[in-house]
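Got a structure for you, written out below as structure tokens; questions coming shortly.
All protein chains but one are shown at their positions in the complex.
As written, the chains take the letters A and B, and residue 1 is the first residue of each chain.
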Amino acid sequence: MAAGPHEQHKLSDPDNDVRHLHDSKVENPVLRWIDQRMPVISMIQLEYGSFPTPRNFNYFWNFGALAMVTLAIMIATGVILSMQYTANTHLAFDSVERIMRDVNYGWLLRYAHSNGASMFFIVTYIHMWRTLYYGSYKSPRELLWMLGVVLFILMMATAFMGYVLPWGQMSFWGATVITNLFSALPLIGEHIVTWLWGGFSVDNPTLNRFFSLHFLLPFLIVGVTFLHVVALHITGSNNPLGIEPKTKKDTIPFHPYYTVKDSVGIVVYFIVFAILVFFMPNYLGHPDNYIPANPLVTPAHIVPEWYFLPFYAILRAVPDKLGGVALMGGALVILFFLPWLDGSPVRSMRFRPIAKWLFLLWTVNFFVLGWVGGKPAEQPYILIAQIGTAYYFAYFLVLLPLLAKFEKPLPLPESIASAVLKRRGGGPLPAGATAKPMEKA
Amino acid sequence: MRRPMFNLIPTLKAAAVAAALALAPAALDTGARAAEGGPGSGHDVIRIPDTKFTFDGIFGTFDRASVQRGFQVYKEVCSACHSLRQLSYRHLTGIGLTPSQVAAISSQFQVQDGPNDNGEMFERPARPSDRFRRPFANDAAARAANNGALPPDLSVMVKAREGGADYMHALLVGYEEPPPGVTVMEGMHYNKYFPGHQIAMAPPLNTDGQVTYADGTTATVDQMATDIASFLAWAAEPELEQRRAMGVRMIVFLTILGGLVYAVKRKIWSNLHGE
């Protein structure tokens, strides 16, 4: 604007303009033109091509990619299903049956979507288990972990609302029970529940908003997943040894090593997925959800989908309404504080002789909670749920902080490369130093 | 450096395989299943006997003749009270009937249509595109005609009950005199496989030869129960055969692909082993 003629000339000089363009290394001229202006290709190349990745991942490190693949499948099948589904209490059940019978390959899309939800939780639970076992949540990856917990909670909300849509008995009563959790809040609880329902019971307005939100939330999940990956690529991945890479020998480029390894995992995963969809599509579901919703009759034994069972058990462990809801919420919220509750400098449980066993016990305990969550609310299941709940929290709040102080870790290997080569039967390793705090990355 | 006390990963792998093996028979077993009684039934576990169906197992397919006989039983017995609202007559091509046979069947039924130019509803013979005729205009009418009990829709009944087709068969042959000490309420019937044992439905199949099968099969109660269970299994999962056939192809394909990708992975990773 106020620039003199000389400066104007300078601004329009292509040689100077080039400074503002991305210095692209792409050879194809068209792609290069794009990449100079919007360096997505360089970015992919950097983050998924040459990205230096610890060389010692085991197959547990596949599950992030598997979760991403599942998210893609869920969105693809979900968008197509939404074209055929009708969110109305009078029509929802029949519209789902129409998808199953009359829409071309409708049964495939619907079974892939409903079983995909289960597969998503299987994958995510294993992904989280790996994070806990190998201490991936510890500094500097706290935010990465917290974003993961946000993703998990978003997934739970999405899955819950998706289960309501077929408007079967379990849909209806699941929605009723879960929305009623909010009535435990003092003073405002009842108002919140009425607001959630858009009426005085779970009814058409509820179904409509659940459909809308069930469509929206997956895209939030995509957004948070992006942030999750951004955070991952700042700190780099953890690895089974839990020590940071020090030299180039400790890392390999992501491509082709981990792209091909992830591909192996994806194909195996698809086989499991296919067995579920094609041969036992209703195995993980509940027969009652093939009975159309009836607001006058509650099923004799109402249970949530299997992936909610451990948390459902925690809810029912306390005879107090607000207490149960608070504990269930707490079981999720506590995960956000995990990086600070576990003060041990050693990440991988491989080198934590006591914590490893207590964590494996925690894992068994989580399965036990899931098992009692599916049982009727009576003795001895209530007692088992109470013990399980106590251990769930004690592990995070008591055992991990104490272990940080008193546990004597095993010696850590010198480097990733030396540990890998030793496992292959290479030469003798330098004597392991005594355990030392993990290096600051 | 000392190795960790035991190597966790192989242990977990073994555990996963063991769990899968333990799970698989439970999932694929169409055999005896236990249905838990409701709260009032004191948790007595009812064993549902296994019925041999051609669609059992992974590769099973429907026995067309049996399913067609089952449709006849539905048409002549069940349809007096039970609707099959998710099905249209045209769907019957799925049990091996030709379009003209389906048209002949549908034209036997009167369905309501309208309003006509005078604003009145009228009855006309059903077309293949029409849904199965419902025995009652609405649920209230159904209850009024059945002592207050609502005969449930049978479209997805096999998927809506623990035990599926085995349970359907068992229920239909499970009527008997109540054991001593058990009083059956007014209007109810004793059935050893029904949760709680007291069912409002009167025994629907009670005499051999109740239905005269066109193909000459002897219509024993057990035969009729098997046929209707097969028909209802088809009605609930008409995609079953296509689904399983596609699944087999899918898994064969993925296994080959998996082998190839794994070979590529081995090759690529072999670079690292030379150091």
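In this section, a residue touches a chain if its C-beta (ideal position, glycine included) is under 8 Å from a C-beta of that chain, and two chains touch if they have at least 3 such contacts.
Simple rule for what comes next: contacts and distances are computed from a predicted model.
Trainee: There's a gap in the complex where one chain should be. From "Aldehyde oxidoreductase FAD-binding subunit PaoB", "Ubiquinol-cytochrome c reductase iron-sulfur subunit", "FeS assembly protein SufD" or "Pyrroloquinoline quinone biosynthesis protein D", what does UniProt name that chain?
Mentor: Of the names offered in "Aldehyde oxidoreductase FAD-binding subunit PaoB", "Ubiquinol-cytochrome c reductase iron-sulfur subunit", "FeS assembly protein SufD" or "Pyrroloquinoline quinone biosynthesis protein D", the one UniProt assigns to the missing chain is "Ubiquinol-cytochrome c reductase iron-sulfur subunit".
Trainee: Specify the residue from the set A:98, A:209, A:301 or A:321 that touches the hidden chain.
Mentor: Reading the full complex, the residue touching the unseen chain is A:98.
Trainee: Which residue, A:140, A:256, A:353 or A:401, contacts the hidden chain when the whole complex is considered?
Mentor: If we include the chain that is not displayed, A:256 is the one touching it.
Trainee: Under the stated touch rule, tell me which residues of chain B contact the chain that is not displayed.
Mentor: 88, 90, 117, 128-129, 253-254, 256-257, 260-261, 263-264, 267-268, 270-275
Trainee: Touching residues of chain A against the unshown chain: what are they?
Mentor: 25-27, 41, 44-45, 48-50, 52, 55, 65, 76-77, 80, 83-84, 98, 101-106, 108-109, 248-249, 251-253, 255-256, 259-260, 262-263
Note that only the chains that are shown with their structure count from here on.
Trainee: Could you please state the distance in Å, as a whole number, between where the Cα atoms of chain A are centred and where those of chain B are centred?
Mentor: 34
Trainee: State the interface residues of chain B toward chain A in the complex, per the touch definition above.
Mentor: Of all residues in chain B, those touching chain A are 1-2, 4-5, 8-9, 27-28, 36, 38-39, 58, 85-87, 91, 152-153, 155-157, 159-162, 195, 236, 238-239, 243-244, 246-248, 250-251, 254-255, 257-258, 261-262, 264-265, 268-269, 272-273, 275.
Trainee: Any idea which chain A residues touch chain B in the complex?
Mentor: 55, 58, 60, 94, 97-98, 100-101, 107-108, 111, 133, 252, 256-257, 260-261, 263-264, 267-268, 270-271, 274-275, 277-283, 287-288, 290-292, 300-301, 349-351, 353, 356, 376, 410-411, 413, 419, 421-422, 424, 429, 431-432
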